[in-house]
Every structure is written in structure tokens, then in C-alpha cells.
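Every protein chain of the complex appears in place save one, which is left out.
Up next is chain A:
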Amino acid sequence: MADTKSGRFASSSAAISPLVQSPENLECKNFQEYLRTRQTPETLEKLYNYPPICLAVYRELPEIARQFVIRILFVDQPVPQAVVTSWGAQRVAKEQMEATSCLTALCVWRVTAIPGGLAAWELSPTFKKSVRQVLLGGGKPWAMTNTLDKDSKPRDITFLDSYAMSRWRCVLHYMVGTGGRNGGTDAEAISPDAVRILLHANLMKRDERDGITITRQGFQFLLLDTRAQVWHFMLQYLETCEERGISLPECLSMLFQLSFSTLGRDYSSEGMNSQMLTFLQHLREFGLVFQRKRKEGRFYPTRLALNVTNKDAAQASTTADEERMQERGYIVVETNYRVYAYTDSQLQVAVLGLFTELLYRFPNLVVGVLTRDSVRQALRGGITAEQIVSYLEQYAHPNMKLVESAIQSKSCLPPTVVDQIKLWELERNRFTYTEGVVYNQFLSQNDFVTLRDYAQSINMLVWQNERTRTMVVQKNGHDDVKRYWKKYSKSGG
């Protein structure tokens, strides 16, 4: 008689398994995921009262979904589901399904019945109203657009950029702990509120021995591009904002108003309630807005706040700025795995040191090499190959980008290096974990062979060994195999 035991069984093949990955990796959500996971239909409905939020939601939708929404935006009756389905081509049915479910999940539209018993889609009236308002006008102006008299000392875009980046770097420097060593002044320190958010987001942790230190999520955070950093940080902020007694819809609406504002133009904080003014002060601290004095009713949004949800848009607009590009790109990667970084910033060197072996250091240049060991160490620290590659791509020297457009390749990094980093990651993921059931202690070879062949015929066999008469069957195949075994043994086989 075969004895069955339930257990896990590991077979070797290359794939990533959820069972081994530690759950403490940095989780970056985009706006859509955030809304889906954190918001209930009622709160979503509340959010849709704010036109800026609706515009942001609309832009986050999949492309097909955007077309569907705009097609029924000006239709007042519900549209039968069959009609909507007929809009998409047959071979992208799957994509269309995703778009439809996304719209439902975000409560952008809902199912209603129309006369004749057909199911139909109807846009959420609040959402419809807000989007129409954004597109065609009408309704109240957004909160921060009160008229202002002309600023006597208007700030230009270059100033705003450098201001924003210096503020944001303060936060990053604080995380790496290099702010103090660089002879940081008071202006470089960050407020207890910001520290609280970093702690809440698990980017830093309190340690009895040496105070506040950076966590591994923190290091992963540093590898993100600035845009993603800001967005992740703001999401964490929004989670804590209810505790401070600031209303979430108002905050989000404010954030998106900033995100849709014009760079280099001043806006008025007149008419904002005290909560929003506090929020504004926080944004000011992180460099999302520039305000000369705390009490001044005028502020300038900076590049950090613009298009806060959309990385691509940001790229398209920021890289257009020549000077900025010069400032950002400083890494040259060669095919021999050498990495040259033209920088003297502690922060950038610290981040680079996460996955390269640093060789030389000059006043404005750091030379390192990507080795198997250094990359594996980073991978062990929970950093993914994708993150390393995207970091190198993001800060690639402008000359590297010229090569990219010259040879029409997808990435500006040497393909060998990119592939190798990915291979180094794959090296670590050689196990697939499958739940299974062990069958052993068969009395005869014949029993074993019969059962094994059956399991194989229904594609449920994971592993077998004839000598020890042991076989492993997938868990969902267990019932079938057991039934077969019962029948087989009853028939006296």
C-alpha cells in the first residue's frame, strides 16, 4: 500500500517563486494600483468630485479604456455592453477585457440595465461631470488659481529646478547619512515630519545602537529615479495624512493641481484652509513648491510636482532641457564592465557602491567595475537587476545617449553588460517551488509503475525514482491519482 505524505518538493528549473522571495522588498505602486488597493467605491466617488483627480485617473487608464471613456463621455444614455465590446478588434480581446475590468475596478463606469433586459455601461455621473468640466470648462475654478498681482521678483525655471533638486537631495542625503559630514547647515536638516514619513514607509528604521539607519528598502528607494521617488514618498505621505487630520481627497486634489500646473508660473494660496496650508508647507520642505516666505500667499510649483504620476511625460519634458540633462547624466558604462561616474556627491557614490566595486576615486570622478560578486551582493540585498540597469540608464552620460540614437538600440548601456547583470540575477533563481504529494513505500514495482504512468499520462507527475519507488505528484492532481490508486488496488492489481 502506498503511503502518501503531503509536503513541498523542489525541482530545479529557472523561474522565480513567491515562496522564497522575501516579502520586504520595496513595493512601488502607480496611481492606478494605489486607487484600486486603497480605496473603496464610496471614497472613489468622493475623489471624483475633484476635476484634477479625474484628469489624473483618466491619464492613468489603459489606452483602450481611455478611448472607451471618451467615446461615451458625451453620450447621455447607458451604452449596451455588446456595443462596447464590438468597438475593439477581435484579436485584442484580452487587452480589452483588462481595460473593461480596470474601468469597473476604478468605478469609472458601472453596470446598469436598459429596457430590453440588456446589460449596459454607464459612466459614473460624478466622474463624467468632472471630466467634461476639465475638457470643456464650466464649474468653479481650481482652488489655487486666484488672481495675483504680478510678482516683483519672478523666479525663473532654472532657479526652481535647482531649488527643487537641492531640497530633494536633502532628504536623500539624510537617508544615506552624508548630510552631516558634508558640513550640512541648518537648511540641510529635514523636519521631524519628514523623518516620520521615512520611518513609516520603512525606508529607514530606528536602531537602538546607532539611531536612525537606512533599511534595504531605503537602498532600493535610492535606486529609483527622482520621479518615482517623489511619487512613492508622496503615497507614503498620503497614508499618514489622515492621522494628521488632513483630508485625503483635498490632499490628492491639491497634489494633482500642482501636477497639472505650468512650470515657472506663480499660484496663489489664498482661500486655502489651514490644513491645506500645512500640506503646502510640507510640499515646500520636499521641494515640490517654492515659496519665499511661509506666510506669503504666492508659490511656484517645481518640476518635481509636475506630472507626478507619469514617468514618461516627465522624461519627455525634462530631457528636453539641455542643461538639466548635462547635470543629471554622469555615468559612463563600458563593455569591459568599467563604470566611470563623473561626480563628487557622497550620495551618488554611496548608491553606486551598492552594486559596483569601486576602484579609484578622483576629485570629480569615481571609477568602479561591475563584477559578479559586487552585483550578487546587491542582489542579495534585495536589489533587482532591473533596478540596477534602470539606474545606470537613467543617469547615463549624455554621450552614451548619443550612441543610443546612433545605433538605434533600445538601451544606451552596452548590451553585454545589461545581459550579464540579468544573467547574474537568473543564476540566483534556479529553483521553482511546487506544492506536491509524495507517494512512496510501494509494495511492488508493478504498483509503482502503474501509478507513475497514470500520473504521467495526466501530466501531474513532478518527479519519480524507480529504484526507491518514490514519486511526487502535483497537489491538485493528488485527488485524481488517489482515486485511481483506490480503484486499481480494489480491482486487485
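We take it that contacts are C-beta pairs under 8 Å (C-beta built on N, C-alpha and C of every residue); 3 or more make two chains touch, one makes a residue touch a chain; residues count from 1.
Basically, contacts and distances are computed from a predicted model.
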{"item": "Listed names \"General transcription factor IIH subunit 3\", \"Cell cycle checkpoint RAD1\", \"Exosome complex component RRP4\" or \"Ribosomal RNA-processing protein 43\", matching UniProt entry of the absent chain", "value": "\"General transcription factor IIH subunit 3\""}
{"item": "Touch with the omitted chain, as defined above, among A:P51, A:G287 or A:G436", "value": "A:P51"}
{"item": "Given A:Q39, A:Q81, A:Q133 or A:Q420, the one touching the chain that is not displayed", "value": "A:Q133"}
{"item": "Given A:Y48, A:W121 or A:W142, the one touching the chain that is not displayed", "value": "A:W142"}
{"item": "Residue of A:M97, A:A119 or A:L402 touching the missing chain in the full complex", "value": "A:L402"}
{"item": "Sites on chain A contacted by the missing partner chain, in the whole complex", "value": "51, 55, 58-59, 63-64, 66-67, 70-71, 74, 86-89, 92, 95-96, 130, 133-142, 145, 147, 260-262, 307, 310, 312-313, 315-317, 319-320, 325, 398, 401-402, 404-405, 412"}
